[in-house]
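Accompanying notes for the structure given below.
The excerpt is restricted to a subset of chains, each kept in its original location.
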Amino acid sequence: MFLETIKTDGIAHLSYIFGSQGEACVIDPQLDTDHYIAIANANNCKITTIIETHRNEDFISGALALSNKTSANIFHGPNADAAIAYAQELGDGSKLMVGKLQIEALHTPGHTKDSICLALTDTATTDGAIGVFTGDTLFVNDVGRADFYPDEKETMAGKLYDSLQRLLQLGDEVIVYPAHGAGSVCGGGMAEREFTTIGVERKNNPVLKIGDKDSFICTKVAEKHYIAPYFEQMEEANSKGVDTPLPPSVCMPLTNKQKQAWLTPNDRPGYLLDIRPVAAFQQHHVPGSLNFPGALLSAYAGWLLEYDQPIALVCTGPEQAFEGAQQLWRMGYQNIAGYLTDIPFPVTQTDKASSHLPTVTADTVKERLDNAPGEWVLLDVRKNTEVETMPFAGGTHMYLGHLKQHAADFNKNIHYTCMCGSGMRATVAASYLRYLGIDNVDIFDGSMQAWQQYQS
Amino acid sequence: MFLETIKTDGIAHLSYIFGSQGEACVIDPQLDTDHYIAIANANNCKITTIIETHRNEDFISGALALSNKTSANIFHGPNADAAIAYAQELGDGSKLMVGKLQIEALHTPGHTKDSICLALTDTATTDGAIGVFTGDTLFVNDVGRADFYPDEKETMAGKLYDSLQRLLQLGDEVIVYPAHGAGSVCGGGMAEREFTTIGVERKNNPVLKIGDKDSFICTKVAEKHYIAPYFEQMEEANSKGVDTPLPPSVCMPLTNKQKQAWLTPNDRPGYLLDIRPVAAFQQHHVPGSLNFPGALLSAYAGWLLEYDQPIALVCTGPEQAFEGAQQLWRMGYQNIAGYLTDIPFPVTQTDKASSHLPTVTADTVKERLDNAPGEWVLLDVRKNTEVETMPFAGGTHMYLGHLKQHAADFNKNIHYTCMCGSGMRATVAASYLRYLGIDNVDIFDGSMQAWQQYQS
């Protein structure tokens, strides 16, 4: 008997594999299907069952690809609106056996209509559940969003309340295995910790502790989450099912000829994404390239990039290129032309201006705020929740994810200083403004963190 | 924040590493110290704290080696009898912080006098414990042995009862992290499953469910566990502390000259251990070599081998050699001369007889039992508990671990057929009898498993 958690960084996703007596089951698989098979093999098991807790909207599901390789059956919750072509329905109360482990489905609508939770019992030694896979219904210290059906927000919040009550009834001793950890777009208040139980949540989870159903609904309806444009793309893909396992070496260096084209702004065949750290990008980058360092690629590519254009990466080497390509594939961007690692030197001050993003310090920002220059905007690209919790007087708020839909509103005659929590998202924003043709852009280095240090 | 389980096969040992905000803590480390450091590094943490739940008796502790590399502090429970030279005492109720995680020591004597359990609280999000490291006090579906102090068995069993009551009071919702899983010499009834909570154990653990203290003491005192001779060796090593990290390439092929000596029974400088699978060993081995396939090396080397002799391995290649060497190092056997992978062919029937171990089938055993030949012994080397649960009429019982202390009792004129549960331990036993100079030895292939199939 074994149970392992597979964490996918960037989207803070948690999938699970467990097995007993030669059989294994995977919950909410990612596209990296070989990894699940290797774990099953190492435990001398064969993957016979794949279950998805709901039709995922924030990544391409690996269920079909994994099933094609293993012949495992795929199960989904009841889905009246949109049947999942490649899956069998697992209705409330349905039970499956994986060796001596029993899985019982609980239909728990709220996050989505088809959400299920899966109670796990070890029939060899226990009466009653010892664990529950809670999908996007219950997280560590938070609960799932219930805002995906704009016209039914109150109804769905109410259903979520009822679903959570059912989970509480499983008993304090039941271990909780959620589908996301801290950093996901699927909930805002998750704890950093990734292990918990029903009892720990009952006592500590601030949303779960709202005892009254009406208050719960009020709280949930009042939440302001972002709905990324790529969610729709993912939902569609996950409805029909896609078999696009991550190839182990998808990303190759551009040839000299390709490089030529990608380095020339007018000939550039698509998006040039620079996935190096922000400091390196600020100092020196290919004019017109967009900076998506680390996990920000997963978090914001889907907001700022169209799906129909090729992508090339600027990075430090093949490992980083492959990591970037993986993040993009998981979001459904698979048209990756290759990568390059060397950038031409700026030779004149003009070259330099277009390949460098200046940063400003807290005292400079203070000075500008005090002098209030007319043609200057301090663009705060943080999330609603951050702005509410820690407002910054003088900033103009526009969420980073919304820049593309407001692209037409930016003005070439204005001087923009981008800010966020630490300066990372501000750099993404600044690179996007430059991409739009705005020249006069700089970055508040350290942003809120620097500001607090400056004030103290 | 992260928490990872590191499993050491063979001894079914579980150690843990967790961390928060740049600091990490290791519970009951093994000698493979680099592995802990790599996990800490990957989580951007530094190991600052090492805690041992008790002075371990079944493996060489890696605490000192890990501390020497990381400068982490080592903590032990209260130990009146034998102070641990390299550790600080962590008394009942003492608290330590690891980033935002709080560890509180519970002095829980019973398994040993110095046993502690460690309650884990996430001060960022929870009131009260979310997990508890239970060492050898509480396992999944079983509790620790309480038979290490021969004159105080009842007292220790009573203390264990009280200690378990304290654990129950932590609350149903608390996750249990024990020091052993199924297959350990530290408990017999553990479940295969490696995850549980206080509540799941309260409801299902058969020993914990014995509500009455007197009955509990009776049950524990009646248990018959084996006390391996190497426990003493380990205890002494772990009292003073040893810094012998596993070198990554300790095991090298024997030179041609060394090979010569190891292949000649009279010149052999020490034990020749054949760690290949039993079928390969039965078919053809170096005369006088001992078979310890897979995890049986961890389980029985400490019973059958002296510590003062060199060891060479017969195996399929360098990977298997290294795995064997690791198992031996963990038990304190570090004088490993090297390995060899090729064995001379038998050329005459006499060569063959000494390099081959015959197997017999169930119907042959049946026939022998029926005819009851005078000079024949069916040697059953299973554990007490197995023999009690599933007796085999006609077998003479002697636990595999006890063969060495009864070496003088074996008789060259007797024909021995070795048996166990599946034939694996029977092969170890048969190789040991041959090592003692008994020629007329064979193996009941499949043993109890074959017998059941034969009967059905």
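To keep things simple, chains are lettered A and B as they appear, and every chain counts its residues starting from 1.
Definition applied: a contact is a pair of C-beta atoms (placed from the backbone, for glycine too) under 8 Å apart; a residue touches a chain by one contact, two chains touch by 3 or more.
Because the structure is a prediction, the values reported are computed rather than measured.
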Review point. How many copies make up the whole complex, given 2 shown?
Key: 4
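One rule holds for everything that comes next: only the chains that are shown with their structure count from here on.
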Practice item. Quote the value, from 0 to 180 degrees and to the nearest 5, of the angle by which the CA atoms of chain A must be rotated to coincide with those of chain B. Key: 180
Point to revise | Distance between chain centroids, defined by C-alpha means - chain A, chain B (Å) | key: 43
Revision key, fill the gap. The residues of chain B that touch chain A in their complex are 1-3, 20, 122, 124-128, 130-131, 140-141, 171-175, 191-200, 202-204
